[in-house]
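Yeah, one chain of the complex is gone here, protein chain that is, but the others are all in their spots.
First chain written, first letter: the chains are A and B, and each begins at residue 1.
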Amino acid sequence: MYSLAELADHLGLAFTGDAQLTISGLASLRSAGPQDISFLSNKKYLTQLQSTAAAAVILSPEFAPVCPTACLLADDPYLALASASRLFDPFAGCGGIAPGVVIGVAAGAHVAAGAHVHSQAAVAAGAVVEATAVVECGAVIAAGAYIGHRCKVGPDCVVHPGAVLHSNVSLGRGCVVHSHAVIGSEGFGFARSARGWEKIHQLGGVRIGERVEIGACTTIDRGTLDDTVIEDGVIIDNQVQIGHNCHIGANTAIAGCTGLAGSSIVGANCTLAGGVGVVGHVEICDNVHVTGMTMVTRSITRPGSYSSGTRMEETAPWKRNAVRFSQLESMARRLAALQGRPDHTTEE
Amino acid sequence: MYSLAELADHLGLAFTGDAQLTISGLASLRSAGPQDISFLSNKKYLTQLQSTAAAAVILSPEFAPVCPTACLLADDPYLALASASRLFDPFAGCGGIAPGVVIGVAAGAHVAAGAHVHSQAAVAAGAVVEATAVVECGAVIAAGAYIGHRCKVGPDCVVHPGAVLHSNVSLGRGCVVHSHAVIGSEGFGFARSARGWEKIHQLGGVRIGERVEIGACTTIDRGTLDDTVIEDGVIIDNQVQIGHNCHIGANTAIAGCTGLAGSSIVGANCTLAGGVGVVGHVEICDNVHVTGMTMVTRSITRPGSYSSGTRMEETAPWKRNAVRFSQLESMARRLAALQGRPDHTTEE
Partner (left out) sequence: MYSLAELADHLGLAFTGDAQLTISGLASLRSAGPQDISFLSNKKYLTQLQSTAAAAVILSPEFAPVCPTACLLADDPYLALASASRLFDPFAGCGGIAPGVVIGVAAGAHVAAGAHVHSQAAVAAGAVVEATAVVECGAVIAAGAYIGHRCKVGPDCVVHPGAVLHSNVSLGRGCVVHSHAVIGSEGFGFARSARGWEKIHQLGGVRIGERVEIGACTTIDRGTLDDTVIEDGVIIDNQVQIGHNCHIGANTAIAGCTGLAGSSIVGANCTLAGGVGVVGHVEICDNVHVTGMTMVTRSITRPGSYSSGTRMEETAPWKRNAVRFSQLESMARRLAALQGRPDHTTEE
């Protein structure tokens, strides 16, 4: 429970309106009641601002004139929301596993002799920690999670229910691994022989920096000889696949359903949107954005935004246009002939 | 074991052939033996009809003349198959976990003090039910499944082995959650700051209606402030990702490997084919079909079918055409110039 003035102080924001307003929660514009704050960061929701019952709204100063409530003025309302969401998360101190974190090894946890679990760490029922694993101070190993041989879970990490750290995986301080993520699985390395596929044994591990987030059902394979590396501050969404030997630079964000084949290198501060595919053995420099469902088939050496695919249309016209795509080479030649100019097959 | 006449009666279908035929099973046209029924719902398999050894075949009346066996005549043979498949499923009453459902809490299950598990529910070995969870009458929590804090599993739900309900997830009556689905995971909400990515704590839950099916390894994130909502009768295939704050309307079907970014709204009675991507903050109206691997990049306000992408070709001509795609803007301008007509960059 805060007064508006106290809350503004906590968040480091200026405010308009009654300093004594009582604030007890955080809610969306549509759901907020008279003791809630809310936020506006996307203009799409301006109409919801008009009718909100919130006590106060976090928003950019430009929208204060049209806001019917008290205002918390933020240059970046979405960033201010991050701070506010932490204030109002009753389980912010429990790794988000509300409120089930009990320090120590629970009955029903399977911690092998030889495992090192810090006295201030938590291992829940059904979790398995293998003999040569290390779980450091403040780390939470939730129900059914698996911490394999030679793994190291750094201080204050949270490994959510069912997540698997296969072997030779190290997590730096403050990482979060969501449910059913699998880290350190065997890479897809096979050589063709006359008898079929011969497995390349994967002898490396996965080395993960600090404050890395790894989404639910995301898979990160261990390296073949060296380690797969995820640098500090990387955030990875659900259902992402990262192949063996990849290297992801600091603070890069990878959205859901994206897949990186083996030995790809992604720079720092990149953003890969959802459903992107990256072929193997390419290198993407720092500060690259790749739009949704793009296929990255070559290295990118210049910062900027990259895309592939076509735009959504109604299916009937799309079909007619898609047929013509198969005639493009012919169309281009015929057009050049009509113009009486030389034809060329590279981009202009 | 049924006679053909009894079976026709159970299924509410007319039949041709010997009413006393003995039917003991259901099999495909190719595998069926002389005591099995089979079905035909896709013309592709008409040649298999000719040679089937089945006793009788469920099919549309139009194919009865060419059917070499007794017929069960159905306006919608695939729908009739649904009824028949239930009749011949020995484990239809066991949540499909054949035949392992034992009412009560099994030895080796971890049910926290304070959890409410109905006396007619089943919790299997290795499953975890947290202290504030509720499991209602007839629900089955299979081996290794996790039911988190403040979750509610409605009557007659089946949560398959290894599925995770993270926290604040409610399932209505008769839902099925397949193995390793993760519901209620933290949404991918981060704000950029000078220090890197700041987490938006996800304070909402997931509210799921009645008779919803959720496929294996599918992930549904909890809402940021409000709940993520899946309405009654929605069916979701494997490996689907549904972002935080999404709202899926009743009876919509979502096929495998599809991903919805956060805050997207999908209407009722829609069908999203496999591998579709939907960007965030868009709205799709009722009765929309999206074809496979389409990227939905804007709201859809008119029922119909929508597509993107190109058609599959052999790689060699595809490469030549794909190069020309990068020249399309130039080609369009040159073509307009040749015609002496104004050029425009919007669709015709």
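The rule we apply is simple: a residue touches a chain if its C-beta (ideal position, glycine included) is under 8 Å from a C-beta of that chain, and two chains touch if they have at least 3 such contacts.
This structure is a prediction, so every number in the text was calculated from the model and none was measured.
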Checklist outcome for this item: Among the options B:215, B:243, B:267 or B:280, the absent chain makes contact with B:215
Checklist outcome for this item: Per the touch rule stated above, chain B touches the missing chain via residues 26-28, 30-31, 38, 42, 44, 76, 78-79, 81-83, 85-86, 88-89, 92, 96-100, 108, 124-126, 143-144, 160-162, 176, 178-180, 211, 213, 215-217, 232-233, 235, 237-239, 250-251, 253, 255-257, 274-275, 292-293, 309-319, 322-323, 325-329, 331-332, 335, 338-339, 345-348
Checklist entry - Which residue numbers on chain A touch the omitted chain? => result 110, 112, 126, 128, 130-131, 144, 146, 148-150, 162, 164, 166-167, 180, 182, 185-186, 188, 190-193, 196-203, 217, 219, 221, 224-226, 239, 241, 243, 257, 259, 261, 277, 279, 281, 289, 291, 293-298, 304-311, 313, 317, 320-321, 323-328, 330-331, 334-335, 338, 347
